[in-house]
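Some chains omitted; the rest stay in position.
Chains here go by letter, A and B, matching the order in which they are written, and residues are numbered from 1 within each.
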Amino acid sequence: MINIGVADTTFARYDMAASAIDELKRIGTGFKIVRRTVPGIKDLPVACKKLIEEQGCGIVIALGMPGPADKDRVCAHEASQGLIHAQLLTNTHIIEVFVHEDETTDGRELAKLADHRSREHARNAYDMMFHPERLAKNAGKGLREGFGDAGPVE
Amino acid sequence: MINIGVADTTFARYDMAASAIDELKRIGTGFKIVRRTVPGIKDLPVACKKLIEEQGCGIVIALGMPGPADKDRVCAHEASQGLIHAQLLTNTHIIEVFVHEDETTDGRELAKLADHRSREHARNAYDMMFHPERLAKNAGKGLREGFGDAGPVE
């Protein structure tokens, strides 16, 4: 039985973790989900590391929704660096799922984007644990999460 | 008995630690507060790490007030990276409470913002230690500290 960690925030304006967890439950079994909610995205790196080292998670999904200001962009950068660092210290993948509030101006569309991206990355996390060959098959295919795929060049 | 660390600076123009400590004392018992004051925000990361490793703190609140210049923004970025790094090295949460001097132009409002944000994050720290389920309940709710909440999309 593998533990999959899900870390999210009270800052986000959509319950992205609910989408990710729902998707995980639809696509497979053989794992247990451990969820932790923290205030903001800068609290995610250590939350993920604790999920790995204290809760035995074999992979973690880290979800957040940075705001539209310059300050928020810097926060997201710091959080991303921390998430990469946490992975290097644990030899464990953490799938970062960030939806920037300014990726769309429409609230309804933002909710849809957050839902879709969370679900698609939940599938990525699942595949990385149980079906890595599915990722290999899509190498260089220009896949995008949340929006339509870009596809291969030409 | 759990130790809660509080680290702040002489650079800040408001005694944010006093607000955080007052709030902690209002909302609960069962913990001891250990406070350290350093010159500036770049001194906070190691101060917090020492509170965790040398004073046995189970969580730390790091309070600072970066100035309005470009140079100050870079300082805040460096301090934030250091705080995330300190967390990863200790598997312990450090709640960063930064109030940027240019978030408002009015002195009185800045003081109010610093007081409110420090108190709200003190509650976050307390909940993370003693009531993590309260954070889970607010996942994706668009909470903000110091200002009014943004709320969920739509």
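Criterion: a contact is a pair of C-beta atoms (placed from the backbone, for glycine too) under 8 Å apart; a residue touches a chain by one contact, two chains touch by 3 or more.
Note that the coordinates shown come from a computational prediction; the quantities given were computed from them, not determined experimentally.
Sequence-identical chains in the complete complex of this entry number 5, based on the file rather than the 2 shown.
Convention: only the chains that are shown with their structure count from here on.
A separation of 25 Å divides the Cα centre of chain A from that of chain B. On the chain A side of its complex with chain B, the touching residues are 8-18, 35-39, 42-43, 45-47, 49-50, 53-54, 67, 71, 74-75, 78-79, 81-82, 85-86, 89, 107-108, 110-111, 114. For chain B in complex with chain A, the residues that touch the partner chain are 73, 77, 80-81, 83-85, 87-88, 91-96, 100, 121, 124, 128, 132, 135-136, 138-145, 150-154.
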